[in-house]
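Would you mind keeping the following structure in view while I ask a few things?
Just one protein chain is left out here, and the rest sit where they should.
So, chain A:
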Amino acid sequence: MSTHETHSHADDHGSMKTYVTGFLLSVLLTVIPFGLVMSGGLPNRDLTIALVLAAAAIQIVVHMIYFLHMRSSSEEGWTMITLLFTIVILVIMLSGSVWVMYHMNTNMMPMTGDM
């Protein structure tokens, strides 16, 4: 029992190596987008946006793995299931809101500024 506990604790806390790896990766993935935007961005605006978004997406995964110690096996898979469920809801809600509101805005009666 106690050996099992110490084992699972060690699992939960990660190690010095995982924290430092996660930290260095996070620093890199923060410096890249900030550097890109603060230096005025690439000539291609869409490429800048894509790179900034990619860095954020990768950094979120890095945090999940190295700081939150997410594994598909933690809590017999329940953390992963709840995470996936949240992501599904999140994607439906975010994309749905933006999509609906974009179409509502474009279908509004044109208004002049002084109305």
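Annotations for the structure displayed:
Following the convention adopted for this analysis, contacts are C-beta pairs under 8 Å (C-beta built on N, C-alpha and C of every residue); 3 or more make two chains touch, one makes a residue touch a chain; residues count from 1.
Keep in mind that, in the parts below, contacts and distances are computed from a predicted model.
Only one chain is not pictured, and the protein name UniProt records for it, out of "histidine kinase", "Glycine cleavage system aminomethyltransferase GcvT", "Cytochrome bo(3) ubiquinol oxidase subunit 3" or "3-oxoacyl-[acyl-carrier-protein] synthase 2", is "Cytochrome bo(3) ubiquinol oxidase subunit 3". Within the complete assembly, residues 9-10, 12-16, 19-20, 22-23, 26-27, 30, 33-34, 37-38, 41, 45, 48-49, 52-53, 55-56, 59-60, 63-64, 67-68, 75, 78-79, 82-83, 85-86, 89-90, 93-94, 97-98, 101 of chain A touch the chain that is not shown.
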